[in-house]
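Removed from the display is one protein chain of the complex; every other protein chain stays in position.
Let's look at chain A:
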Amino acid sequence: MSIRKLNACLLTGAAAMATLAAAPAFAERGTDGELKLLLWQAPSTLNVYLSTGVKEMLASSLILEPLATFAPDGEIVPRLAAEIPTVENGGISEDLTSITWKLKDGITWSDGTPLTAEDVKFTADYCMNDEGGCAQAAKFEGVTSVEAVDPLTVKITFNSPRPYPYAAFVGAQAPVLQKAQFENCTGAKAATCTDENFGPIGTGPFRATGFKTNDVVTLEASPEYREADKPAFANVTLKGGGDSTSAARAVLETGEYDYAWNIQLAPDVLEGMLAAGKGKLEVDFGSTVEHILLNMSDPSPELPEGERSTLKHPHPILSDLKVRQALSMAIDRQLLNEIGYGETGEPTCNMVPNPEVYASDNEDCLTQDIEGAKALLEEAGWTVGGDGIREKDGRKLKLLFQTSVNAVRQDFQALIKQWWSEIGVETELKTVDASVYFGSDPGSPDTIVKFYADVEMYTDVYDGTDPGSFLAERSCEAIPSPENQWQGENNARYCDEEYEKLIAEMAQTSGIEARAELAKKMNLMITRDSMTHLPLIARGRVSVSSNRLGGVQMNAWDSEFWNVADWYRAEE
C-alpha cells in the first residue's frame, strides 16, 4: 500500500514533467515499483542465441544488449557502441570487407565487471561455433573473423564486400554475452548450461532473479546500469500463457497487466476493449505487407506437370499490363484496411513501405477507380459477354484466387471478388491450410511457390531495415521451377533485365541514401510499373499498454522493449 502511495506521489510529478520532457528528469532508479508484462507465448530461455522465437528475443532484451539497436524509424542508434561505424568515419573499410566498432567507455556487467571487446569476440565465436546450433547464425553469415583490437575496439571481417554490414551485434537478436559466464558453454555444451541460459548476466537495465520455463520471468533493476537514474521500475514480472484475446483483456479491460505483446484481434473486437478506457494501442509499422501476386506464367492444369506455372508458358490473361492495372484499380485498399486491420494497418502501394527513407512516394493505387478499370479492360480488348463476364478471342476473363485459411483473408477474398466482378472479371476462390500453403513440400500443388493459381495473397516481411536482399529475391534466377526444385522467392515469376541490373548495382552500393534511392526505384518497378505485385496493407506490430505506463515507444524493427529503461509509471 505504502509503495503505491509513494508511486502516486511520484507519478503526479512525473506526469507533470513528462509534458515538458520525454522522461521524468528527477526520477530515480527503482522508484516506480513493479512492471507487469504479459507475453501470451512465454519464453523458453533467456539466451536469445538458443531460440529463433520472438518471445525469447523480447525477454532477453531486458537483460542483454547489442552494440546498436534499430530505432522505431528504422535508424540505427548506438547502444554499447560509442558511435555507428560508416565509411565516412572510417568504421567501415574502403573495400567494404570489414567493420570496426568502438565500445562506450565504462560499461559494466550487472555483476560489476567491465565489458570489453573480448566479450564481443567471444559472443561471435559462441554463435559461429558449428556444434552449437546457434539460432541467430544468419546474423553472423559471411563473417570470417572477429578480433579484439584493444579492450574497447572490435573488428569484424567479412569474406566478401558487404555494402550493408549492420547484422552482427545490431538489434536484440544478436546481443553481447559475458565471456566469463559462458566460457564453458560453447559448442555442443551450449544448450546444457541451464543456469547460464536461464540467468544470463547482461549490461541491460534489468537482471534476472527467477526463471520458470514457459511460464514466468522475474527481474529486478540492475544496480550497475550505466544511467544512474534508470530504470524507473524496481521489478519486472514477465508472465506467459493465455491467448491474444485474454492478454488484450488483461491490459485493456481488467488492468491486471501493464503491457501485452502481439495482439491480433479484429478491429471491432479491439475497439470494444479500448472503450473501457484503461489502455491504448501501441502500433509501429515495419516491413510487413499483405499483398497480392499476379502470376506471370500459365498455371493451367491442361499443361503437362513440370511446365505449369513456369516461364515456358506466359500467362494468357495476366501477361497484359492493362489487365493487371485494371485489377489493381478495382481494389479499394482503404476499405480493406478498415475491415481487416483498422488502426493496426494502413493501406499501401509499396512492397517496401518502411522505413521512411526507403519508401517510394507512390499513392496512386489508394483510390479505387472502377470506371477506369473497365475502360482499361475495354482498351485491352476484353469486352463484356452475355453473362457479364468479359471475353476476348473466346476466352473468358476468369481467375483462380488462392490464399491461406484465415478469417481476415477470406473477407478480403470476398470483397476483391466482388470488385472484380463489377469490372467483369470472374473469380474462383480457393483456400489452403496455412501449413500446406506456406510449406516447402515440393510435391504439394498448393504451395505459394508452386503458384498453381492466377492470383495469390499472403504477407511478406524481411529481416532488418535494409530491403536489399528482399528486393534481390525478385530476380529471374529466383523464379521457382522444377529445375531448382521449386526453390526461390520470386513467386510472381517477375523477370525484367532492367531490374536485374539494379540488383547488381544494389550489391555494390554502400551508404543509406544511395541504397534508398535504388530501393525506391526497384520497389516502383515491381509495383507501380509492372503491377505484378499488388501491395494492399502495411501491417503494424501491435501491442497494448496500460494508461498507467509511460515512455513506451513501439518499435517494429527491434525488440519492443528496446527503451524499457525509459519506461515509467504514469498517472492515469
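We take it that a residue touches a chain if its C-beta (ideal position, glycine included) is under 8 Å from a C-beta of that chain, and two chains touch if they have at least 3 such contacts; residues count from 1.
The criterion applied here is as follows: contacts and distances are computed from a predicted model.
Trainee: For the complex's missing chain, which UniProt name, "NADH-quinone oxidoreductase subunit J", "Beta-ketoacyl synthase", "ABC transporter permease" or "Sulfite reductase"?
Mentor: Choosing among "NADH-quinone oxidoreductase subunit J", "Beta-ketoacyl synthase", "ABC transporter permease" or "Sulfite reductase", the correct UniProt name is "ABC transporter permease".
Trainee: In the whole complex, not just what's shown, which of A:Asn47, A:Thr123, A:Asn197 or A:Ser404 touches the removed chain?
Mentor: Candidates A:Asn47, A:Thr123, A:Asn197 or A:Ser404; residue touching the omitted chain: A:Ser404.
Trainee: Kindly state which of the options A:Asn262, A:Gln413, A:Thr509 or A:Thr527 is in contact with the chain not pictured.
Mentor: A:Gln413
Trainee: Out of A:Val77, A:Val149, A:Ala191 or A:Leu335, which residue would touch the omitted chain in the full complex?
Mentor: Residue touching the chain left out of view: A:Leu335.
Trainee: Thinking of the whole complex, not just what is shown, which of A:Glu88, A:Asp268 or A:Asp361 touches the missing chain?
Mentor: Residue touching the chain left out of view: A:Asp268.
Trainee: Among A:Lys430, A:Lys521 or A:Arg548, which residue is in contact with the omitted chain in the full complex?
Mentor: Of these options, the touching residue for the absent chain is A:Lys430.
Trainee: Mind pulling the chain A residues that touch the left-out chain?
Mentor: Residue positions of chain A that touch the missing chain: 266, 268-269, 272, 301, 335, 339, 404-405, 407, 410-411, 413-415, 417-418, 428-434, 437, 444-446, 452.
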